[in-house]
Each structure stands twice: as C-alpha cells, then as structure tokens.
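Just passing along the structure, written as structure tokens.
Taken from a larger complex, these chains appear in their original positions, while the remainder are omitted.
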Amino acid sequence: MSRKKRRPKSGARPSMKKFVRKRSQKIGLPPGSIVYLGEPAAREVRLSVLDYDAEHVAHRELRSVDETFPFKDTATVTWIDVAGLHDTTVMERIGEHYCIHPLVLEDILNTDQRPKFELTDEHVFLVLKMLRFDTDTAELHADQISLILGANYVLTFHERAGDIFAPLRERIENGKGKMRRFGPDYLAYSILDIVVDHYFLALETIGEHIEALEHDVLENPDRALVERIQNMKRELIYLRKATWPLREAVGALSREETDLIRPSTHPYLRDVHDHIVQVIDMVETFRDMISGVLDIYLSSVSNRMNEVMKVLTIIATIFIPLTFLAGIYGMNFAYMPELRWRWGYPALWAVMLAVMAGMLLYFRRRRWL
Amino acid sequence: MSRKKRRPKSGARPSMKKFVRKRSQKIGLPPGSIVYLGEPAAREVRLSVLDYDAEHVAHRELRSVDETFPFKDTATVTWIDVAGLHDTTVMERIGEHYCIHPLVLEDILNTDQRPKFELTDEHVFLVLKMLRFDTDTAELHADQISLILGANYVLTFHERAGDIFAPLRERIENGKGKMRRFGPDYLAYSILDIVVDHYFLALETIGEHIEALEHDVLENPDRALVERIQNMKRELIYLRKATWPLREAVGALSREETDLIRPSTHPYLRDVHDHIVQVIDMVETFRDMISGVLDIYLSSVSNRMNEVMKVLTIIATIFIPLTFLAGIYGMNFAYMPELRWRWGYPALWAVMLAVMAGMLLYFRRRRWL
C-alpha cells in the first residue's frame, strides 16, 4: 500500500464539522441575537404557502414575507414553508408577526440544535432533523427542520430548498387521506411522520453498508476497512444523537395537554413515538453490529499474522538444520573421514530427507499443515 | 484455508433483513395506510374459528372473512385466527367489523413491529413475536403474532400458516384445564404463555449451540469460529430486542385495570411476566457467555502464535550459531591452523554439541520446553 492512500479522505473534515459548528462569532453578542450559523447560501429564500380546508386548497410561491401575513387570520389551515435561513430580515419579520420569542428564532437559525419540543402560550415549537445517508461518501447529511404549530397555521423552516415535502403537499392537494378534514395539528404530525420515515430509509442504507463492510472484512481484510468502520461508527453516533432527544421531544409532545393538539391526533403522535423507539432500537443494534465487524477484522488480521508466521516457521525449521548439516561437510578440515566414504554423500541425503519428513510429521501433528 | 471458504454464507443477508425491513414503498403514503410489509406469499389466507363455552365447543375453517362476523355477538368465547396477512381486503373487512383503529391494523401488517401493548376503549391489543431457533443455520426466525382481545372474542393474526396453536386448540376441544370455564382473557393469556414457552425452547437450543461453540473453540480454534460467534451474538441481540419490550408490554398489561381482564387472570399474567424476566436473565447470561467464548478464542489464537514462535526460536537459536561455526571452517584461507589439527574436526563437534546442550538447558530454564 503506497503512502498516498493513507491520507484521510477530504470527507473527514466536514464530518467533524457536523458535530461542532463555529460559534466563535457569537461570543459576546447578547442572547437572542438573530445570527445565522449555517453555511452561507447564494440562493434566495423560498417562501411557499399552502392554504386548505375540507372544501378547497390553494398553493402559492411568494416573493415577499409580507404576503404570508393575510393567511394568518383565515379559518383555513395555512402551512407556510420557509426554505433558506440566511436572510435574517425575513426571519425577523416573521418573528414579529407571529409573536415568536427571540430565543425560538435563535434556535431556528442555529442549525446544530438538538431535536427539541417547547410549548409556549401560543405555539408548539419543534426542532427536527431530516436525515439523508449519502451512499457515496457513506455520510449522513442532516437538514434542520423547525416547526411552529399555531392556532390554525403551521410554519416550517429549513435550510436547503429540497422537495422533501412534495409528496405531502400533493396528498393535500389531491385530498387523499384525512389531511383535508383534520386540522393543523394533524399536518404537524404528518410532517413529523415524514421525517421519521426518512430515518428508516437512512437505516436501510446504513444496514446495507454494514453488510457490505462485513462482507469485505471476510473477503479481504485490508487496512482501509478500519477507517470505514470508524466512519460508520461515527455516523451511528450522529444518528443516535439525533434520535434520543427526538424520542424525548415527541414523548413530551404526545403527553402534553394543550388546545393546539386535538385528542384525535394523540394516537398518531403515540404511533410516531413508537416508530422513533424502533429507530433507536435499530441504531443500538447497528452499533453492536459494527463493533462485531471490528472484532472480525481484528481477528482476521491476527489470523493472517499467524499464517505468515507459520509459513516462516515451517520453512525455517526445516531448512536451517539441513543447511547446518551441509555446512558441516563443506568444512575444510584435513581429517574428516566421512568425506572420503564411498556412500557418504547419499547417506547425508538420506539423513536430510529423514529430518525433513520428521519435521513435516511434527507440523502435521500440531495441525500447522 | 482457500479463499472460497471465506465467502459469507448466504445466510448473512436474511439475518440483516431481520433487523431492517424495506419501508421505502411506504414513504409518502398517509399514515394508517394498510400496506403489507412482509414477504409476499402465494398461499391463501387461512381463517379458523373456535367457539366455546363450558358446555360445548366448535371448530371451523372458513373460506370468507364475512363468515366470522356472526360469532361476534354470541355469548360464547370466540377465537378467530387469521394466518396470512398479505390479503389487505380481508384485513380491511375485519377492521371495519371489529372497529379496529387503522393504526392498529397498520401495526398488524407491519411485521417488524416491536412487541407492544395498547389499550383502547374496546380492545386490548398485543404484538408478540413467536420465536423459533433453526439449528441448521443457527438463526432465529420470528413470526409476528398480533392479538386483539375484545369483550367475548380473541382475534389472532400471524404470517405463517403454522400449527403453533394446535396444542392449545386441542386442550380447549378436550376440555382440559380451566380453559373452557374461563373467559377470553384467559385464552389470551394462554396464547401469551405458549409464545413465552417457545422462548425457553429457543433458549435451550441456543444454550446447546453456545456450548458446542465453546467446545469447538477449545478443540480447534479456527477462523470460521469468529463468524459463528458473531452470528450467535447477533441472534442474541435480536432475542434481546424481542424480549425487553415484551416485558414492558406484559408488565403494563398485568397492571392495567380494565373490564376486559378479570381479576382472577391477574396472577397468571404476573406469572408469565416472571417467565419473561427469566428469559431476559438468560439472554443476558448468554451474552456474557458468548463474549467469554470470544475471549477464549482470542487467547487460543495468541497462544498458538506463541507456540509457533517458540518452535522457530528454538530451532533458529540452536542452529544459527552452529551454522556459523561450520561456515568458519568452510573458509578457504591459506593459513588456518585448526584445519590441519589432527583432532580439529571431532573437537568442533564437541564444541557444537556443548553449545546445543547449553541452549536446550537455557530453554528449559525459561520453561520454553
């Protein structure tokens, strides 16, 4: 293996970044300062509104945050989705209009928040992590989704302008399921459900990765595997960090007694809670498995060493004594009677073959061959 | 060992599948969608009804789900067993007629559910795992059993058309035990009891497997053992995942105060709870033991390496100096007085034997021989 291969993949750096985000710029600022800590983005903030009740449904992409405000006071369910958090003025306007506490706004912008649930007088506030496992780099990517559930509206905030909510929006527009008949709390639940479904997706892919690792360890245990195993371990640590607090948050949410959540929604929240528990179960199982893979790797390595040693030992212990014998009769003493015997040379060969056979027998008895 | 032997057994793949089942097809569907996630089956759904009270008993195999409905309103205890979950229309009909919440139906069809207990207004809902340890592949097979206990009926759902309930059915038909005199809650308990009894069966077989592994590790510690040990570890992880939530579920069931469960049934539920605790105890013990087996294996391997090294070292350290001596007197210097001495050759042999004896003594003192 050439030394070049040993360089850490450039991927190592972002994976550490996932755990620690630079906060240095915030030190000294008053708390509740609205500072975006994520990666800078060139794109514009995308605002989309979905307004519906049992009878009608309307979907609109808006240009300015002020256009969302009229929806607040209608009787219909309004879902405002904000994709892109870098424009702090947009956030401030929303915060003002929907009476969001500055600390909540700060949490929305601080994208390495742990999943959490908070209940204020007017809102239910949820921080979620949408996960995606990138098969090429074997890395988890997380997109923080903040959800605010008000009396008749749901606000969602996330960084990337992805289409993760597209199937849900379609379902509402097509009037499938109970979505249209139920209130904003059921919408919030549906968003939560989609997020947790993506956890299962990520787990499926991770499961396949672990299987592939296991296969490779058995086929060809080379050094790069240790790094891959460690990376997988780290992704599982990350996944664990994302799921345990989520369980807590959803558990609290499903127990909470608030007017914002109708009793009929409670079974659904308990169901999603069960799913999260299953995710945690699987994460813990995968952690056990990945340690198992490391154990197999280590025992493969020591096994290989053992085999190398055996070959060396067999060859050396057979030939070293024979070489000694040959050396003896290569000596130039004036008086060495054997050298002059007629059958000396063949006799020595006989002795040598006998030694060799004895050695081989010994090795067989020890099960080295 | 040839490279071919190192390929993972085809069994590795299903064992991973056991932990993660494909859910991708469900993403985007509304919650409560009745989609079967298990393996597709060609067979028909088998419906059987057992209707009994203290005086009479009747057992029938039915062709259509609608034939089960008349039993619902009789005063007798009715046990409807549904084997095969792939026909979602059957499930929907049952769901409607017995007023089962869509989320419960979803749980019944989603066959990698964790064991759980739920109490609704009209039902007790239990998810169980019937386990079977396959000695040939050293793998656990699980069949999910969902049980719904209503006012005077018990519904059970499972995938495989096995005869796991045959002994129980016979007991009822023969009128043995208290079955016929007691209500549907005692029937539900009896089913639970059979499931837990199968856990003990599985544990017995696993115990024998671990013993065999231990024996093999001591007899002939070869590489394939690591895989077998890891597989056994994984099966124990699976077993653990199946038992811990079951304990919780049965614990909750036995504490719950509901009209569906008579007070006289409570001691039986506590008894089955005790059995589950014992199963968990044994699973934990087996986990400790299997790590012990791995420790023995690893120390065997390093011990073997040690022995190989010792043989090499003994042979090499004895003969290398002697070969050097032989080399000396094989040199062709014009002026080497020893070569001409009358007793040079025998004297050299004497020196060599002395060196050899010294070495052997040294090795003995170090306890290498």
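Each chain gets a letter, A and B, in the order it is written, and its residues are counted from 1.
Rule of thumb we're sticking to: a contact is a pair of C-beta atoms (placed from the backbone, for glycine too) under 8 Å apart; a residue touches a chain by one contact, two chains touch by 3 or more.
Note that the coordinates shown come from a computational prediction; the quantities given were computed from them, not determined experimentally.
S.K.: All chains share one sequence here; work out the copy total for the full complex from the 2 shown.
M.R.: The entire assembly in this structure file is built from 5 identical chains.
Here is the rule we go by: only the chains that are shown with their structure count from here on.
S.K.: Tell me the rotation angle, 0 to 180 degrees, that brings the C-alpha atoms of chain A onto chain B, to the nearest 5.
M.R.: Best-fit rotation on C-alpha atoms: 70 degrees.
S.K.: Using mean CA coordinates as chain centres, what's the chain A-chain B distance in Å?
M.R.: 26
S.K.: Quick check: in the complex, which residue numbers of chain A touch chain B?
M.R.: Residue positions touching the partner: 167-168, 171, 176-179, 189-190, 193-194, 197-198, 200-201, 203-204, 207-208, 210-211, 214-215, 218-219, 267-268, 271, 274, 277-278, 281-282, 285-286, 288-289, 292, 295-296, 299-300, 302-303, 305-306, 309-310, 312-313, 316-317, 320-321, 323-324, 327-328, 330-336, 366-368.
S.K.: Contact residues on chain B for chain A in the complex?
M.R.: 6-8, 12-13, 16, 19-20, 22-24, 26-28, 30-33, 101, 103, 106-107, 112-114, 116, 220, 223, 226-227, 230, 233-234, 237-238, 241, 294, 297-298, 301-302, 304-305, 307-309, 311-312, 315-316, 319-320, 322-323, 326-327, 329-332, 336, 338-342, 344-345, 348
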